[in-house]
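Worksheet: one structure, shown below.
Removed: one protein chain of the complex. Kept in place: all other protein chains.
Entry: chain A
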Amino acid sequence: SDLGRGQGQILRFKLFDSQVDEGFWWRLSSLKLDVLGLDQSPVNVTGFFAPCSHPRVSQRLSLLAESLPEVSGEQSASSDPAHGNRNRCPVPGILYNTNTLESFHALDKKNLLKMEAEKILLDISSGKVEEECSSLLRFLVISFADLKKWTFHYWFAFPALVLNPPATLVSLQPASEVFSTEETDSLTTACNEWRSSSLTADVPFFLVSIANNSRATIRPLRDWKSCQGDGQKLLYGFYDPSHIMSNPGWPLRNFLAFICLRWKIEKVRFFCYREKHGMADLGSSLVGEASVSAPQDWTERRSAPQATGWEPNASGKLTCRTVNLKESMDPVSLAVAAA
């Protein structure tokens, strides 16, 4: 069909959508009161996401209670209950929670974003990404928890390395239109197997190789070398939270940077993996080709990379969001409601 859709255009990515569960704020409040006190050191948090599973709604990057360490101090018996949960792929993040609204606004946002982008670049060049690919999705949250008013101000950033010149789009189509029926069936089976094994279910970046006999296999990034040659087709796959048919989601951005920096590839065939009802759906998944060139100064590490990724608020402004949980957290409100 429309093979040429977007040909030569700048490839545009749909930003992650953040969502914060009430449980996160409950746990942050206890952490602040019982453990952190006035300490404003950054806290490691874990965000969770999954591939898109509904044709009208993108998946979010969510913070839940489990995103923060447990307050009680008692190490939970089950070491890592979230691991292997296909609907909760963990993503490393960092939280800067300030003590006052003034210090919240005084945070040097540009620099914080740059610091995270540098970590991503370091993980790319050190090879860490091949072992822990979710580090490509590293994110940042700044917050001010006003515990007197049960009000939380917060702002997410999803740092992306800015390629200059930006990647351009050669083609983009639904995967089912690109592959033959045999290839589609084989890839669907392979994806469903990858997603149902607890070892791989939450691994969001992978390699798709399709042999001449139409047989598709999915391999971890570290198998890249052994995927070379043999004349098979090689695609770079990722869990795509975006539901939009015209644009890939945010994870592809740093993935492309990784592919061109680490593996020196300039024409990248990518696979935006999406699901329907929890099963691989190649009708809504996308296959595209991007043309990428790695900036010279990155590889020579002469300058820090440019980064982007602060999330706009609900009205599209680049500013923080605010949630007031007085109704559900304030003991006085609760008592009044129960009376």
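Note that contacts are C-beta pairs under 8 Å (C-beta built on N, C-alpha and C of every residue); 3 or more make two chains touch, one makes a residue touch a chain; residues count from 1.
In this section, contacts and distances are computed from a predicted model.
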(Q) Considering only the chain that is not displayed, what protein name does its UniProt record carry among "18S rRNA biogenesis protein", "Autophagy-related protein 3", "Mitochondrial distribution/morphology family 35/apoptosis" or "Translation initiation factor eIF2B subunit beta"? (A) "Autophagy-related protein 3"
(Q) Looking at the full complex, which residue from A:23, A:42, A:220 or A:283 touches the chain that isn't shown here? (A) A:23
Q: Tell me which residue among A:57, A:122 or A:199 touches the hidden chain in the full complex.
A: A:57
Q) So which of A:70, A:131, A:182 or A:266 would be touching the chain we can't see? A) A:70
Q. Per the definition of touch given earlier, which of A:32, A:138, A:195 or A:274 contacts the omitted chain?
A. A:195
Q | Residues of chain A (touch criterion as defined above) contacting the omitted chain | A | 10-15, 17-19, 21-23, 26-27, 53-54, 56-60, 62, 65, 70, 72, 74, 76-78, 81, 85-88, 101, 105, 108-110, 149, 151, 153, 160, 162-163, 166-167, 195-196, 244-247, 253, 277-279, 308, 310, 313-329, 338-339
